[in-house]
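The complex appears here without one of its protein chains, the remainder shown in place.
By letter and in written order, the chains are A and B; residue numbering begins at 1 in each of them.
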Amino acid sequence: MTTVTHSIGRTSPSEAEEKLVRVYIWEWPVRIAHWVIFLSIVVLSFTGYYMYAPFITSRGSGAFLMGEMRFIHEVTAFVFVAAFLLRVYWFFKGNKWARWRQFLPIGRYQWQGFIGQLQYYLFVRRKPEFRMGHNPLAGATYSMIFALMLIEILTGLALYNRILGSKVLGFFVGWLPMLISIRYLREIHFLIMFAFGAFVIHHVYSAVLIGIEERSGLVGGIFSGYKFFSESRIKEDASHE
Amino acid sequence: MPLLKGTLAEALKVRGVSRREFAKFCSTMVATLALPPQYLAAVADALQRADRPVLVWLEFQDCAGNTESMLRSSNPPVADVVLNLLSWEYHETIMAGAGKQAEAALKRVVQQDAGKYIAVVEGAIPTADGGVYCTIAGRTALDIATEVCTHAAACIAVGACAWDGGLVRSNPNPTGAVGLQEAVPGVKVVNLGGCPHNVANTAAVLVHYLTFHEMPALDQYNRPLFAYGRLIHDQCERRAHYDAGQFVEEWGDEGSRKGWCLYKMGCKGPDATYNCPTVRWNGGTSWPVKSGHGCIACASHRFWDAMSPFYKPLPKVPGFGVDVAAEEIGWGVVGGVAALTAAHAVGSVIRAKKGNGDIQKEETKPASPQS
Partner (left out) sequence: MARIVVDPVTRIEGHLRIEAQVEGGKISDAWSSGTMFRGIELIVRNRDPREVWLWTQRICAVCTMVHALASVRAVENALGIEVPNNARLVRNIISASQYIQDHVVHFYHLHALDWVDITGALKADPAKTSQLAQSLSAWPKSSTAYFKGVQDRVKALVESRQLSLFTSGYWGHPAYRLPPEADLMAVAHYLEALEFQREFIRIHAVLGGKNPHLQSYLVGGMTTSLDPNEPQAPLNPERLDFLVQVAQTAKTFVDQVLIPDVLAVAGFYQDWFALGEGPGNYLSYGAFPQGGIKDTARYFLPQGIILNNDISKVYPVDPGKVAEYVTRSWYEYAGGDQAAKPPSEGETNPKYSGPKPPYEFLDVDKKYSWLKAPRYEDRVMEVGPLSRMLVAYASGQPEVKAMVDGVLAKFKAPPTALFSTLGRIAARALETQLLSNHIVGWIEELRANMNSGDLRIHNGEKWDPSTWPSSARGYGLFEAPRGSLGHWAEIENTLVKNYQIVVPTTWNAGPRDAKGQRGPYETALLKTPVADPERPLEILRTVHSFDPCLACAVH
C-alpha cells in the first residue's frame, strides 16, 4: 500500500489532516468488463435503434446498410456477452469489493448504508455513505442493471436464434419464444435499451458527485483500479468484514 | 355406420381425381408439413388406406372467411381432395339440407359417430348475457360447441376468431366472445390462426392426422409448428431490401414500384410467424407483401389489439392507447432521469455552497450510523 497526500474536493477538518492511502479496489477483470460493457452498449444501442427505425436509408444498389448494422449488432452482442460472463465469474473470484455480496443490501451494515445513501440523495443527509467499494444503494442499482443485461442477452439471443436456428443456442433460449411471443420479446429488448440510457446518465452523474464528496478519486478508480482513503476509513471498512 | 366403407383410393377415383393429381397432392402436403421426402410413400399409402372419417364444420361468430378460403383455394385440387378425404356431413354455408334436416344431420353425427368424427370450428363464441349473441336453431353457440366438440375425436379451430376470439373479441369485446379452447376448456384443440386460415395448412394438418393418427408438433398455442414456426420476416422475398436499408417511404413511391421493404409502412413481418411467403395464397399465387401492403400479423395471438395500429412500426406498448409507441415511453424515461439528475445537480451545488457554513454542525454527527 502506497500512501500519498491528496487533497481534492471539500474535506472535513478532521480528515483533511489525515494521510490518504492508495488502495487497489477494482481489479483488472472488473475494469475490463466495465469498459467493454460500456462500449458495447453504446454500439448495440446505436445499431439496435437503427434496426428499429432505419433513419439512414440507401437508394443505391449494392448497399447493405441494415445487414451491416445487424452484423455489427450481433458481433458486438457476443463481445458484450463475453464481458458480462467475465464479470459474473469475478463475482465469485474477485476481491471483496467485486464479490456478489456487494450487490445485495443484506445484513444490517449493508441495509443501513442503503438507507443512508438514499437519505443523502434526497437531501435529508449531509454526507454520502462511506464505503471503499461502491455503496449499498449503488450496489442494488448495479444488480438491477446486471439483471437487465441478462434479460437483454436472453431476449437478444432468442431473437438471434429465430434466424440462426441453432440447437445449442436453442437449448439456452429456445424456451423463451414459447413463453413470450416474438413481438413482446422485441419490445422488452427494445425498452431495456432505454433503461441503460437512463442508468448511464444517473450513473455518471453520481460517480462524479460522490467522487467530489469523498475526494476518493472515484472516477479515476474505474480506469486505474485505485481509490484513495484516509486510514481511519480503511479501518472502519475492515471492521465490517 | 361410423366410417365410410371403401378406401380413399376408391373414393378419389370415383370423384375423378387421377393418380397423378393424387401424387402431386401428397407431395405438396409433405412439403407443407416440412416432412422429409421419405415420408411421401407413407403419406400416400396411409391416405389410400384411410377410411373416410366424418367431419362437421361449425360456424359461430364468423365471416365465413375460413369457409371461403377452403372453397377458393386452388392448390392442386386441395379443396376437392379434402372434400374427398373426409365425409363433410355438416357445414351450413354449403350443405344441401336446411332447418330441421340440417339439425338432424348434426345430431346423427354426434350420436352415431361419437368419438370418431373431426369437429372444425370457425368463428368466436359469445359468452356474455347467456350467449344470446349467437344462436342456431334456438340453441346458443356455446351449447352447440360444447356438445359437438366434447364428443369429437379431434377439434380444429380455424381462423383467428375460433382460436382466440379474433376480431370479435377485440376491444371492447361487446359480446364477451372467446375462442373455442376458452369456451370449451376440456377439449384439446389444434389452432390454425390466420384471418382467415390458409387452407393449404389446414389440409396438411388433416393429412397428417389421417396418416399418423395424431396431430403434428404444436407450439405453445397449439398451432402446428410447420406453419407457425418461422418469422414472416425471415422468409420474405423483400428481406434483401430490408438488409440493404431500402425501404418504401411513401405509398406509391419508387421503392414501392421496385418491391422494397415495407417495414417503415408498418409491416409486422418481423413480429409475425406464418408460412405465407412460402406457401402463399390461392394456389400459391401471391401473399400480402407481394401486393405491396405490409403484413398485419394476422396469424399472431390476439393480433387485432396487439399489432394495431397497423401503419406504425412496433413496438408499441399495449394498454397505453392507440398512439403510444414504446419509443415514446423509452425517451420519456431517459428524459425524466436526465431532468431529475439535472435538478439534483442544482440541489447539490446549493448544498455545497450552504454546506461550507455548517460543516462544524455536520461533523458532530457520526459519518455513518456505525462510527
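One rule holds in what follows: a residue touches a chain if its C-beta (ideal position, glycine included) is under 8 Å from a C-beta of that chain, and two chains touch if they have at least 3 such contacts.
These figures come from a predicted structure and were not determined experimentally.
Counted over the whole complex, the shown chains touched by the missing one are B.
When you scan B:V30, B:V187, B:A244 or B:I296 for touch with the missing chain, the hit is B:I296. The missing chain, though absent from the display, is touched by one residue of B:T135, B:N222 or B:Q235; that residue is B:T135.
For the chain missing from the display, the contacting residue among B:L40, B:M95, B:L225 or B:A352 is B:M95, taking the whole complex into account. Of the options B:C26, B:L47, B:C195 or B:A272, the residue whose C-beta touches the omitted chain is B:C195. The chain not shown here touches subunit B at positions 1, 4-6, 10-11, 14-16, 52, 54, 59-69, 71-74, 79-80, 83, 87-89, 91-105, 124, 129-140, 143, 167-168, 170-175, 177, 195-196, 250-252, 256-259, 280-283, 285-293, 296, 304, 308-311, 322.
Going forward, only the chains that are shown with their structure count from here on.
Inter-chain centre distance (subunit A to subunit B, centres taken as mean C-alpha positions): 41 Å.
Of all residues in subunit B, only 219-220, 230-231, 234, 242-247, 249, 263-264, 268, 270-273, 297, 300-301, 306-307, 313-315, 317, 326-327, 329-331, 333-334, 336-338, 340-341, 344-345, 347-348, 351-352, 355-356, 358-359, 362-363, 365, 367-371 touch subunit A in the complex they form.
Put simply, subunit A touches subunit B in their complex at residues 10, 12-14, 52-54, 56-59, 61-67, 69-70, 109, 112-113, 116, 121, 123, 126-127, 129-130, 162-163, 178-179, 181-183, 186-187, 190-191, 193-195, 197-199, 201-202, 205, 209, 236, 239-240.
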